[in-house]
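Here it is, the structure in full.
Here the complex is missing one protein chain, while the rest keep their positions.
Coming up: chain A.
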Amino acid sequence: MNAQAPVIAKPSGAQSAVRFVLPIIVFAAGLAAWELVVRIREIPPYVLPAPSVIFLTLIKDWAVLSQSLATTLLTTLEGFVAASIGGIALALLFNQSKWVEYSLFPYAVVLQVTPVIAIAPLLLIYLEQQTAVVVCAFIVAFFPVLSNTTLGLNSVDRNLAGLFQLYGASPPQTLRFLKLPAALPYILGGLRIAGGLSLIGAVVAEIAAGTAGAGSGLAYRIAESGYRLNIPRMFAALLLLSLAGIVIYGVLALVSHLVLRRWHESALGKEN
């Protein structure tokens, strides 16, 4: 009996550990293979830098890179906030009036399907550079917020809506106590997508802007290092970008989990 208890307890704990350990092993193995290939074949750093060289470059150029990281993150944040507020506000407007929805929705779609890389050069002509970059991040990120919020606001339980009607709820009351809470899981899903997309929008705009003049974001560093054949620094900047993306996703997923954990299926454990 004594020996059996841990055996029963083991699978769930072991499985979660495996889920963490396996990707780390793959990552370490990949890095080791990379390092090994570069060393054995003596590939020069301007063709393919070894991971150790990239890491050293990251430390050596930290002053420049950290400043660029801050610039890109600020752009991303501004674009994300604008997209969140704009997307939710527009969805609320659509929800209030079908006419507004019919009039504006096609343009929201047009904005979404037109590749932002093609819009960026135009924006850079008409807007100040920093504004243009934020607008690009906004354009890419706002559609998922809009469409998810719209979906959420339209998914309100009909009987609950009837109940609010029966008790004479005013439109602001219905919005605050029924529609917004019911739409919350959808809104959070939209925000989670928008976080990553606003980083992509910021990077695309920075690259477009970088060729035009003074930029200092991470994407600009990548383009600039490319011209100078400073390949290790390109990799270092890329590494920071992808770490930034992971952190943004993680933070938004955590917020979503914390907000929904008491009631929504998506945030509940499997055993319930």
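Basically, a residue touches a chain if its C-beta (ideal position, glycine included) is under 8 Å from a C-beta of that chain, and two chains touch if they have at least 3 such contacts; residues count from 1.
Everything below uses one rule, namely that contacts and distances are computed from a predicted model.
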Write down which listed name, "F0F1 ATP synthase subunit epsilon", "ABC transporter ATP-binding protein", "Cell wall polymerase" or "NADH-quinone oxidoreductase subunit L", is the UniProt protein name of the chain that is not shown. "ABC transporter ATP-binding protein"
Considering the whole complex, not just the chains shown, which residues of chain A touch the missing one? 157, 159-160, 162-169, 173, 177-178, 181-182, 184, 262-264, 268, 272
